[in-house]
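Every protein chain except one is present and positioned as in the full complex.
Our next item is chain A:
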Amino acid sequence: MSDYRIQGATGEWEVVIGLEVHAQVTSNAKLFSGAATAFGAEPNTQVSLVDAAMPGMLPVPNRECIRQAVRTGMAIDAQINKWSRFDRKNYFYADLPQGYQISQLYHPIVGEGQIEIVLDEKNPETSSKVIGVERIHVEQDAGKLMHDQHPTSSYVDLNRSGVALMEIVSRPDMRSPAEAGAYLAKLRTILRYVGSCDGNMDQGSMRADVNVSVRKPGGELGTRTETKNVNSVRFVMAVVEREASRQVDVLEAGGKIVQETRLYDPDKNETRSMRSKEDAHDYRYFPDPDLLPLVLDDAFLDECRASLPELPDVKRKRYEQALGLSPYNAATLTADADTARWFETLLTESAAAQKKSESDVAKAAANWLLSDLYGALNRLGKSLEESPVGPAQAAELLALVADGTLSGSLAKQVFEIMLETGDGAGKIVEEKGLKQTSDTGAIEAAVANVLANNADKVEQYRGGKEALFGFFVGQTMKAMQGKANPQVVNELVKKALAG
């Protein structure tokens, strides 16, 4: 893995990156109230008395949100703190009804953990790196200001107010835009596997604060800036790139980096100063006296651990070792929990249809999914969940290929018809007569015909131009309307030409 370096006038610079990711916890109710959390609801329809901070209202922790944070911690091999505590972060803003956010500064629920990233999926062994996670804590989200509803006033939508967030804080272990992007993508993969966050960055379910500093390679850490609320993997990579080169420019011009909060403008691809440390808030953190310390017992932790699915790293290794998939295919199939689930259903169905073991059918299934199915879905602009062809139907198609009923090209034709009509592969083969033939008599006749019509080329072939072999095969297949078994055609053409 080559080091990422910024070439400045004074030499090379190294970039140091840490990410603070806010992930909305998947839960039907908010962190401290029973209000619902559905995305896209009408403003102020998912607000309880607690979320609106009415006088005398009190927070009560939602067990499911705590459970999801613990499961997430377990999925990154982190220390789970059986004793943690909620603190108040005090500041005034119109989207913060209580005048404080309930968070966990001093005693987070999850401590040190780690996430392994792979930069080149084709060479996972040589391109992987472990990124440290300092902590995960849970906290309340704020509401949303709406500035476009009234000419002179702003409105407040409190639907998000009180929704549970996990703040996942990495160590400053990343050194390139690619590493930052891979970390965020991997984190999202893990969250989706665990089911603790839907990872929908475009809906704001997951967003990153990007901490960037630069230094001469191996030197002292530089002053960092924090770019807030970056909401895609691509933007995170862009922020690192832009911010690092901006900092190099400032430093090389003799300036100093100011510790500050910045915003990213994707339209102009630049970061802009939001506020500097001087006018930073004094948040007056202190333990929330409305809440008791959070104490987790062993039974709860056992249940959390038992409920974890097979995680992506383990799954990827199993795909390579037990199923014999290539590192790249294994990585691609496991990068997303839904894809892996689809693939595994296909595997089960295929093994059953072909009466073989899963490892025997895995390669063909993986190749078909990643090339044929993904190609078709790309063309149709659909996601895997929206695929017109399900795993069971796909297994039927693959079984027809495996038993020689369909050639590769016939299978593609049948698949196209399946996508259009929704019919099963077997039915299409019957109705359209798309079965490939191994009838040597018919194929021999076709071969003889092709050779007779191309006597000049036969001469050339026999004179040493062996590249023409494919031509005869192609002509024969064409004459057979693609239904001939290609292996049989190959043999018969070879035999006839040798004749």
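The working rule: a residue touches a chain if its C-beta (ideal position, glycine included) is under 8 Å from a C-beta of that chain, and two chains touch if they have at least 3 such contacts; residues count from 1.
The working rule: contacts and distances are computed from a predicted model.
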With one chain of the assembly withheld, which option in "Glutamyl-tRNA(Gln) amidotransferase subunit A", "Cytochrome aa3 subunit 2", "Thiol reductant ABC exporter subunit CydD" or "Peptide/nickel transport system permease protein" matches that chain's UniProt protein name?
-> "Glutamyl-tRNA(Gln) amidotransferase subunit A"
Out of A:P151, A:P289 or A:G433, which touches the unshown chain?
-> A:P289
Considering the complete complex, of A:L49, A:V130 or A:V295, the missing chain is touched by A:L49
Chain A, residues in touch with the chain not shown (by the definition above) | 49, 52-61, 88, 90, 92-94, 97-100, 156, 282, 284-286, 289-292
